[in-house]
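What you see is the complex with one protein chain gone and the rest in place.
Just so it is clear, A and B label the chains in written order, and each chain counts residues from 1 on its own.
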Amino acid sequence: MSDAYSGPVTGHVPVLRLGDVLLVTLQGDLHDSTAQQLQQDLAETVSRTGVRGVLIDISGVEIVDSFLGRVLAEIAAQAKLLAARTVVAGMRPAVAITLVELGLTLPGLGTALSTEAGMELLSQQAPSRPGGPRQESP
Amino acid sequence: MHTAAGVEACLPIRSDMDLVWVRQHVRQAAARLGFGLVDQTKLVTAASELARNTLVHGGGGQMAAQHVSSRGSQGLRLAFSDEGPGIADLELALSDGYTSGGGLGMGLSGARRLVHDFEIDSAPGSGTTVRVTCWVVRPPRPREGV
């Protein structure tokens, strides 16, 4: 394992570092194993780089089932333990409607309309450091 | 739009690679039958949940896709079957949040909410078959009281 956030390796989703944020772009139909690999890669990368935010662009994802939903929720939970906030950006309307019908509302996740809005959200949260930034958990 | 070609198929479910094929096939078949984008997404998601159940709990099996029509409505019927250990308590398995496989426990119960008709056949030791149907133009059906 050389550099986790470099080129695309089979089974790996590339993780890009943009300043204080890790950017992941998910595309098309993800294998379960690829999603699990991403979860592991992200935990390692957040821990190693000490970034404050993880931004996952899912505008290219056509379906999110309960498996991928759980992976996203766990990514957010483990990032939070490492003092980073996770935002999922660009979920399509059909995907959102289906997730709600499925019974998943992913309360621990921050959401944004687009990657730009997501970046803005993450940079806004950064200064309010003490106590740890969070938005919607009760 | 009334052709069965490209809709009817029987796909194996043996690995998570097969889940991808199942999703792609259901997506294409649903598009061919004229389902709208939201309904396509619901159906593919339900298929993904059920196929994963077949793989994880049933130890693998297959999905059969079939074009059905009733009173002028076009529909897609999917049957997921395995020869696994079966389900002892169906009511429990169908309730929200119940899980035996480490998921969120939304697989069966969630999939049921995404389709119009849902049937399950299972007994301990004799495998499990789940049949779901979605209609392009819904036939009149009573609001489910489940």
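Note that a contact is a pair of C-beta atoms (placed from the backbone, for glycine too) under 8 Å apart; a residue touches a chain by one contact, two chains touch by 3 or more.
Here is the rule we go by: contacts and distances are computed from a predicted model.
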Study note, to complete from the structure: Choosing from "ABC superfamily ATP binding cassette transporter ABC protein", "Regulatory protein", "NitT/TauT family transport system permease protein" or "Deoxyribose-phosphate aldolase", the absent chain's UniProt record names it "Regulatory protein"
Practice item. Check each of B:V20, B:V38 or B:V136 against the chain that is not shown and name the one that touches it. Key: B:V38
Point to revise | Contacting the left-out chain in the complete assembly, out of A:V46, A:A76 or A:A89 | key: A:A89
Review point. For chain A, which residues touch the unseen chain?
Key: 88-93, 95-97, 99-101, 105-106, 111-114, 117-118, 136
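We take it that only the chains that are shown with their structure count from here on.
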Point to revise | Gap in Å, rounded to a whole number, between the CA centres of chain B and chain A | key: 28
Practice item. Using the touch rule from the top, collect the residues of chain A that touch chain B in their complex. Key: 29, 31-33, 62-67, 69-70, 73, 92-95, 97-98, 101-104
Point to revise | chain A partner contacts - residues on chain B that touch it in the complex | key: 16-17, 19-20, 23-24, 27, 37-38, 40-42, 44-45, 48-49, 52, 96, 103-104, 106-107, 109-111, 113-114
